[in-house]
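Please see the structure below; I have some questions.
One protein chain omitted, others in place.
Order as written gives the chain letters A and B; numbering starts at 1 within each chain.
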Amino acid sequence: MSIRIQGVSKNFGSFRALDEVSLDVPSGSLLALLGPSGSGKTTLLRIIAGLEVADRGTVLHHDENITDYEARDRKVGFVFQHYALFRHMTIAENIGYGLRVRGVSKQERQTRVDELLKLIRLEGLGSRYPAQLSGGQRQRVALARALAARPNVLLLDEPFGALDAKVRTELRQWLRKLHEEIQVTSVFVTHDQEEAFEVADHVVIMNEGRIEQVGTPAEVFERPANAFVMDFLGNVNVFHGRVERGRAVVSGLSVAYPDYQHPEGRDAAVYVRPHELEVEPTPTEAGSLAAKVLHVNPTGSRTKVELRALDSNQLINVELTPERFAELGLKSGDIVHVSPRRVRVFVPDYEI
Amino acid sequence: MTVETAEVRDAPRAKSAATKIRRAQQDPAWLRWSLTGLAVAVVGVLIVLPVANVFAGALAEGAAVYWKNLVDDPDTRHAIGLTLTVVPIAVTANVVFGVAAAWAIARFSFPGRTLLTALIDLPFSVSPVVAGLMFVLIFGLQGYFGAFLRRDGYAIMPYLVAALLVLLLAVAYFVFRPSHPRARRGLWKTPPLGLAFVFATVFVLLVLGQQAFEVWPANKSLKIIFATPGLVLATAFVTFPFVARELIPVMNAIGADEELAALSLGANGWQMFWHVTVPNVKWGLVYGIILCNARAMGEFGAVYVVSGHIAGETDTMPLRIEKLFQEYNMPGSFAVASVLTLLAILTLVVKRKLEDRIPQSEQGRRTGAHP
Partner (left out) sequence: MASVNRKVLPGFSLTLGYTVFYLGLLVLLPITAVFVKAGSLSLHDFWGAVWTERARAAYLLTFGTSFVAALVNVLLGGLIAWVLTRYTFPGKRIIDALVDLPLALPTAVGGLVYASLYVENGWLGRFLVPLGIRGAYTRLGIVLVLVFVGLPFVVRTVQPVLADIDPEAEEASSSLGATRWQTFAFVILPTLFPALITGFALAFARSIGEYGSVVFISGNMPFKTEIAPILIVARLEEFAYGEATAIAVVLLVISFSMLLVINFLESWSRRHDR
């Protein structure tokens, strides 16, 4: 069941939560809405679920316009951030609730509940109350409850937000596997890019009520559409430089930038990811920046080195493989020469 | 619960959650308006109409008669005066108790704390009539102390005065006790012994004084029941829990950090109490006093039993209402009732104003409803 969102806007008082958002969610996909706080991602999810009404725009499920449908008629499963389990009902009653209100017979309900308890690996805990479960278990119950009535679409609001780090990783992999098994179109909201990349097969990056970019995790990471996406997805060094005639120039360092061939130079922000910077003990022929090593953090799978450019005093973050780090034998105070393997330049929009 | 949820969420959602009912919680307009209409009608018939009727009844024969009913009737005047005597004494006693109880219960843990908290609420579940009966059984003519009080009632005065003096001395003790343990010498080291010594001295002095100079009349009957002391006792009993009950949660919510800070900055107990504790809990205290006062002014059942309703002597305002009602003097009865109603409305207004200023430990704690 695909979801199509067309020109949806939503204001809360003077706050513009969503601004003309359009999005297609292909049938069977697992899509992440990723963005900072206040970017409108949760609002969008709630509009899809019918828990919020859009000021303008339409929501279609498989070409059926459901904009004016009540939440109960949309056949969506919604997993709330804090689970919203009914605390006076047992786990089994919680899971079976969606079937009960639709008038499904007790027997049928029981079968489905058992099936789901098995799916979420909580067999035998059906008669417990939510307060007796751990956070991760409650999360899975919330998911089972959402799935019980076989929804067309599964929506999850910050599904792992309230869990501790270890449980979170386990549940992510489990959700990924579960999605492969049941293949229901799913959308989840997160502010954690690692989570989005690990779980989703499509990522939508949102900011200030607008969609900045849509794509697979690889696409958005490798080819960010704009400075915001670049900045939001992980660490990045930003240099202020200029572009002209197919080159970008930063502090006398020149890199190829074929996208801008105009002879008239313009100011531009040049973005380089820490792992895309090369460090050499001596200046390179192609040009490099002299910098002083301030701090070295060799823990983790990559060694993080903090540098300060000698001419501009700008701080530069570099990530090296442990092998390369051992080869260079860096320590605080060393002078090194830095050159980018790859840059991304974002020129302000108005020339387009 | 909801607050926590709202904080974690996106900013706009948090805002909307605080101010408006969400879509899934909305009822259809026809239901909304019919329920609202019904609720307003219920409040109108049960509460607004009676209040309006009180004033209509009081002013039925014009403002001049109203004024005459209130001021020119000597028994009514006396009832107002008696209420204004009894209530402040009872409320003051309960304020002192409430502050002490709240301090002990909210700041320290000790065995029996839960039981003590429960016992404080006990008077709320005693029928006022039964409360009055209790004091009649103790101090009444046929009561346990009745014969003694009648024969030589004032003989209890040395005890009473000695107890009061010792209480003041105990407070003074904590005020003036050196804070540094090394500076505490002699009696400062053993407070209970010191207080016992002081009590004994004061008591002996008072007894000797009584025998030598007859400070209080000897062999004379002391009237408690059917007299003002009984009214004070019954009123204090009925309004006993109000102040403590309001202060305990407020003190819990505030916590002891500021008081500990004051002590560590060199304040003594007295300074800490006046500089930190009282300013912090003052609105909660006022709130408790307001409720306590409202109940004390309006108390009927308990006071009815201990007063013997002697017009011009032991009738308080609520008792006067009943007396006038029995005499078919409706405008007079309503006139007194209107004064108490105004007071009740004033209480509600002040209570509302205070509610925003009082720190709360848990949502909805401040129900104002007591069994």
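Just so it is clear, contacts are C-beta pairs under 8 Å (C-beta built on N, C-alpha and C of every residue); 3 or more make two chains touch, one makes a residue touch a chain.
Note that the structure is a prediction, hence the values are computed from the model and not measured.
Asks: One chain is left out of this view; which of B:103, B:154 or B:283 touches it in the full complex?
Replies: B:103
Asks: Among the options A:15, A:129, A:174 or A:221, which residue touches the chain absent from this view?
Replies: A:129
Asks: Which parts of chain B are in contact with the chain that was left out?
Replies: The missing chain touches chain B at positions 1-2, 5, 17, 21-22, 24-25, 27-28, 32, 35-36, 38-40, 42-43, 45-51, 53-54, 56-57, 93, 96-97, 99-101, 103-110, 116, 118-123, 125-131, 133-138, 140, 142, 144, 167, 170-171, 173-174, 191-192, 233, 236-237, 240, 251-252, 255-257, 259-260, 263, 268-269, 272-273, 291, 294, 297-301, 304-305, 317-319, 321-322, 325, 330, 333-334, 337, 340-341, 344-345, 347-349, 351-352, 363-365, 367-371.
Asks: In the complete complex, which positions of chain A touch the hidden chain?
Replies: Residues 49-51, 70-78, 80, 82, 84-89, 97-98, 100-102, 129-131, 145-146, 148-149 of chain A touch the chain absent from view.
As a convention for this text, only the chains that are shown with their structure count from here on.
Asks: What's the distance between the Cα centroids of chain A and chain B, rounded to whole Å?
Replies: 59
Asks: Okay, in this complex, where on chain B does chain A touch?
Replies: Chain B residues touching chain A: 4-5, 8-13, 15-16, 22-24.
Asks: What residues of chain A sit close enough to touch chain B in their complex?
Replies: Of all residues in chain A, those touching chain B are 12-13, 15, 17, 37-43, 46, 50-53, 71, 81-82, 158, 161-162.
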